[in-house]
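What you see is the complex with one protein chain gone and the rest in place.
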Amino acid sequence: MGKLKFAIYWGAACGGCDVAVLDTHEKILDIVAAADILFWPVAMDFKYRDVEEMADKNIDVCLFSGAVRNSENEHIAHLLREKSKVLVALGACAQLGGIPGLANEKKRQDILDFVYHGSPSTVSQKGVYPQEKTRVPEGELKLPKFYDAVMALDQVADVDYYVPGCPPEPARILEVVNAIVTGNLPPKGAVVGALDKALCDSCPRKREEKKVKAFYRPQEILFDPERCFLEQGLICLGPATRGGCSDPPRCIRSNMPCEGCYGPPPDVTDQGAKMLSAVGSIIDSQDPEQIEKVIDGIVDPLGTFYRFGLPASALRKKRFL
Amino acid sequence: MDNFEPRIIGFYCNWSSQMGVDSAGVEGASYPPNLRLIRVMCSGSVDPEVIIEAFKRGADGVLILGCHLGNCHYRNGNYNALRRYRLLQKTLEQFGLEKERLRLEWVSVAEGKRFAGLVGEMTEELRRLGPLSQFS
Partner (left out) sequence: MKTISIDPITRLEGHGKIEIFLNDQGDVENAYFQVPELRGFEVFCLGRPVEILPRIVPRICGV
């Protein structure tokens, strides 16, 4: 097999997925016995022009991380889709919308107002906002359009595979590249490098009985490092999250509950709704008033149950009239 | 809002609430046609995902009907309904969906008139609130 041609790109991203690729420590190059990276802004000086000038399907694999927040992210997603044989949504932002997706709870104009004017550390210039087109004495400057809502990659382009996680495990990235190189392609649309069961299935913690009399914030109690978080009244998204991040699961072994970054298990469309359904059913009370009190102990349900997946969920985006 | 006819999806359980809904018919207690009923075996089986889907597909309001607490045909199903519904309602409120659009009511065989009354009430409440704008 000849040199595999790669493109690695980021939309509304933090760079963590690119770091995960770097953390494969050249193993990725071993597999392909020298790969050609044709586009990778964090590490190499190729320009959009270089991609535009390529033939269609010239790139063998494009790893696309980050969410779609503005028109440039969408434009480059379409461009890379055109120029790539395989498009992989890398990481939680590309797969689900990710943390930036929490902005979908806010009004677009409110975001712009606060960032450019309201924030205490911003020197506000009256009436100045980023514009898509700005006339300057020498010519015209352009900026992308800031969309109303954050989107996942597959909401704007046809995605072949998903590698979940925030960030993904380097070993899993190697697995998907290896699968492509050796031709052992999973079915299109597969979530690669993850299990087909919920996280609880691979969780090493002791589980007894799920009957919870109260929910706590992690700083409110001293909790048992060996026992299931949910059973102790700490919200853990394990039951509604796809397993496979690590063995034992990463956050669990750091004594923190699962945040849900791997997205929903197979056949679940709305991770948040499934999780709150699970949480509801373990409340140990038959008294409506007591139930109400227990539920009051869950602060910020939207930010807890939908932390990574708001754009990809059934809720998607809060609408403002 | 002149011509706005709210659409309510009602999930009603196969046991007490089915008999209650039936009683309304028998007693001649009429209720607005805005309610479309879907029978389920237990109010506890109504998944929050399904409720959200109902709103996404055009429901302006969702009503869940079950047996009175303590009388669930499956013993505990309606307690699950109550817990899930309250948590979902709290989450959806954060999302901008008015509390009044999602309702859980216990209806027994003897409450045909009460059932009809609450459907009328909910219809008027939704007419006042207007069509649901929260979902794409």
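Odds and ends about this structure:
We call the chains A and B, going by the order they appear; numbering starts again at 1 in every chain.
The rule is short, and it goes like this: contacts are C-beta pairs under 8 Å (C-beta built on N, C-alpha and C of every residue); 3 or more make two chains touch, one makes a residue touch a chain.
All figures in this text were calculated on a predicted structure; none of them were measured in a lab.
Looking at the complex as a whole, the chain kept out of the display touches A. Across A:P218, A:P248, A:P266 or A:P288, the single residue that touches the chain missing here is A:P218. Touching the chain that is not shown, out of A:K106, A:K206 or A:R227: A:K106 (per the contact rule at the top).
Across the interface with the omitted chain, subunit A contributes residues 12-19, 41-49, 69-70, 72, 98-100, 102-103, 105-106, 110-112, 114-115, 119, 130, 136-139, 141, 143-144, 146, 166-167, 217-219, 259, 299-300, 303-304, 307.
The definition used in the following text is that only the chains that are shown with their structure count from here on.
Centres computed as Cα averages put subunit A at a distance of 34 Å from subunit B. Subunit A makes touch with subunit B in their complex at residues 105, 268-270, 272-274, 276-277, 279-281, 283, 286, 288, 291-292, 295, 298, 300-302, 305-306, 314-321. Subunit B meets subunit A in the complex at residues 47-49, 51-53, 56, 69, 76, 79-80, 82-88, 90-91, 94-96, 133-136.
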